[in-house]
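Only a single protein chain was left out; the remaining protein chains are all shown in position.
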Amino acid sequence: MWQFFHKLGSPKWFFGISTRFMPWLLAGGVLLLMAGVVWGLAFAPKDYLQGNSYRIIFIHVPTAFMAQSVYIMMASAALVTLVWRMKLADVFVKAVAPVGLVLTFLALFTGAVWGKPTWGTWWIWDARLTSMLILLFLYGGVIALDRAINDEKSAARAVAVLVLVGVVNIPIIKYSVDWWNTLHQPATFKLTEKPSMPAEMWVPLLLSVLGLYLIFGWLACVRMQTEILSREQRTRWVKEFVLKGRV
Amino acid sequence: MNTPDAIVHRPDYGALMSEPLPLIPEPLLQAINLQCERDKRILFRELSFSILPGTVTRVEGPNGSGKTTLLRILAGLNDAWAGDLKWCGAPVANHREEFLRNMLYLGHRPGIKPLLTPLENLRAVMAGRRPVSDASLNQALQGTGLAGYENVPCRNLSAGQQRRVALARLLIADEPLWLLDEVFTAIDADGVAAIEALLQQRAAEGGAVLVTTHHDLALPNMHRLVLGKGGVTDER
Amino acid sequence: MNAETRPAVQLASSSVGALAAMKGVFARDMKVAFRQRQDLLNPLLFFIMVVTLFPLGVSPEVSFLSQAGAGILWVAALLSVLLSLDHLFRHDFDDGTLEQLVLQPQPLFLLILAKTMAHWMLTGLPLVILAPVLGVMVHLDGNSIAVLCLTLLIGTPVLSLIGAIGAALTLGLRSAGVLLSLLIIPLYIPVLIFGTGTVAAAAEGAAVGAYLALMGAFLMLALTLAPFAAAAALRISLSNG
Partner (left out) sequence: MAFDSFSAFISMEGHGPYVWACYAVFFVLMAVLMAGSLRSRKAMVESCRRGYEFQAAKGKVASAPASSASFARVNVSQD
């Protein structure tokens, strides 16, 4: 068990294994996402309440879902960084934070555009969108802190503390924003909450969520490899990999 | 080679034990295979040494060789290192508070609040360590040549005088291990000589002193720990 | 060499209690602050000025101010706490006393708790005391002012505690002030929401006991967790500097 854990933390081992998986992640991800998107755009039935604008759901929900799960993943990695000082964990946090930021922005953007035909306005202080906006701030803070600290080990550990503080706060933020929302406006029509969704709608949704997940995996691998190369460039194995063209 | 022999009284952990513990000569602090990287550059690696009681060790090396970093690592201020640090044979990480009780660190920055008087500064720093009477604190300040300045805010003192406020802690210290980083900065020649004598006296009492300085120290039996580019030698 | 002539040194096995150490830290911070009283006034002046901006910038009408007043006061209080946070560790870091604090043979989180308490006494508490005056100026009714002060009393320590984490994380960095705000403002949002929400509920005549209890729970959570996070962050920042 410990040996496996140790191996998992070794950048060289990760580099080898991720290079092998990356093409599959990319191919699978693009395929699933495309299938989900095409199905959702062209074949899924029209929503009886919102009409065709609901088709934004097939990218809004995957990005929103991923934006949140990326933060949770970062928090798990941050815990590993602080407790076991595993090198790969802090490489992961640093590599995926910008991806999380882009996904959060996409969720916000699609939510706002979706709001226009549904509510008649680009922005509404709806609980979900507001929570998403705060998540965007959290990602922004993580990236800003990481950039501000020169020493990469200190940066990794400082960021880990910040991410963990953030993840403790996320449920509190979510709860307080929900409460604030009910206080200021009566329950409005929610974008994605449906009593029941027919299979022709949720299957493509599931496909695109899975697809985006795999693409995220690929992105994480690419960006982690970049970071590993940068950090380990003085080691013999990186030199060997680079000079022999194994990267 | 003339290594002063020394012994350490172990702290009396078992309050019920009435007879004195056996006296064991052993290093106060041991570093085993220390490695430190800074900005992708290895400052030192495979650095191993022992600090025995009754010794004064001077850490030497050119600018940028990692003297300050080494002292900060030993003090537990810098944790970007790999290897083992042992306090009286046990890992420092497991006995942090015990280690801190027995270690006195003075760094580049004197640790003096400019708005407080020397006496208030000393009082504040001792408040978290152990009770010391104001009379003793005043005596320590007088010992560093600050008689008459006890109640002047430190910002009105010269750099050397501020440094002396920090050094006053050495006169009331009961910590056996002293880590002193460039403490002679801004101190005049007489002051340096007096502090040298103090370090020697502390070593004679069984303490251990690790010091970095660019001053020439005239201490007999001084150990030297030389940090250099890429390699470390321990010369006695 | 025989045993009698060997030098011997006694290892210390005890030091002052943590409570005494906390008292020492607290007393020193208070003393330093009162030697430089202008620094104490600055956040208060800032608080008053920000509140003044709203009637001037938005509307002096009684209807607007009495509705938005609690929010304005809360936002202004939040900003002035934020403004004062940069000083929490910076001076200690610059003059080296922070190193000596970390090297005290005491649990660091308790020492940080003491520092944070001193910070609150010097910034948060004066804001709470000043709030009724400003509350009158923005036409809040008596009940709302009382509830507002209660929420500030419970909420500002949370601001100081969470802020300590940010101050510790950004210690020794260039442009630390702006960065600190970026990191901390998102974490302040729940406190702000419940602070103003409670006053709004009180204005509608609802019972506010439950909301205040919830804010108390926030405070307890921050008291138990934030000092640990700040201690970890402080060690990291010191290790870097």
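All chains are identified by letter, namely A, B and C, in their written order; residue positions are counted from 1 within each chain.
FYI, contacts are C-beta pairs under 8 Å (C-beta built on N, C-alpha and C of every residue); 3 or more make two chains touch, one makes a residue touch a chain.
Fair warning: this is a prediction, and the values are worked out from it, not measured in the lab.
J.: Looking at A:Trp114, A:Tyr139, A:Trp180 or A:Tyr213, which residue reaches the missing chain?
T.: Within the whole complex, the residue contacting the unshown chain is A:Trp114.
J.: Residues on chain A that touch the omitted chain in the whole complex?
T.: 37, 41-46, 51-53, 55-56, 59-60, 63, 98-99, 102, 105-106, 109-110, 113-114, 116-117, 215, 218-219, 222-223, 225-226, 229-230, 233, 238-239, 242-243, 247
We adopt the following convention: only the chains that are shown with their structure count from here on.
J.: Using CA atoms only, can you tell me which chain is the most central one in this structure?
T.: Ranked by how close its C-alpha centre lies to the overall one, first comes C.
J.: With contacts defined as at the top, give the pair, B-C or A-B, that has more of them.
T.: B-C
J.: Could you find the chain whose CA centre sits the greatest distance from that of chain B?
T.: Between chain B and every other chain, the largest centroid distance is to A.
J.: Hey, how far is the Cα centre of chain A from the one of chain C, in Å?
T.: A distance of 32 Å separates the two centres.
J.: Between chain B and chain C, what's the gap in Å when you average each chain's C-alpha atoms?
T.: 34
J.: Which chain A residues sit where two or more other chains touch them?
T.: Correct list: 150-151, 154.
J.: Would you mind listing the residues of chain B that make contact with two or more other chains?
T.: 80
J.: In the complex, go through chain A and note every residue touching chain B.
T.: For this pair, the touching residues of chain A are 150-151, 153-154, 231, 234.
J.: For a test of understanding, state which residues of chain B touch chain A in their complex under the given definition.
T.: Spelled out, the residues of chain B in touch with chain A are 38-40, 80.
J.: Which stretch or stretches of chain B touch chain C in the complex?
T.: Against chain C, the touching part of chain B is residues 4-13, 23, 25, 53-54, 75-80, 88, 97-98, 100-103, 105, 107-116, 120, 123-125, 127-131, 153, 174-176, 203-207.
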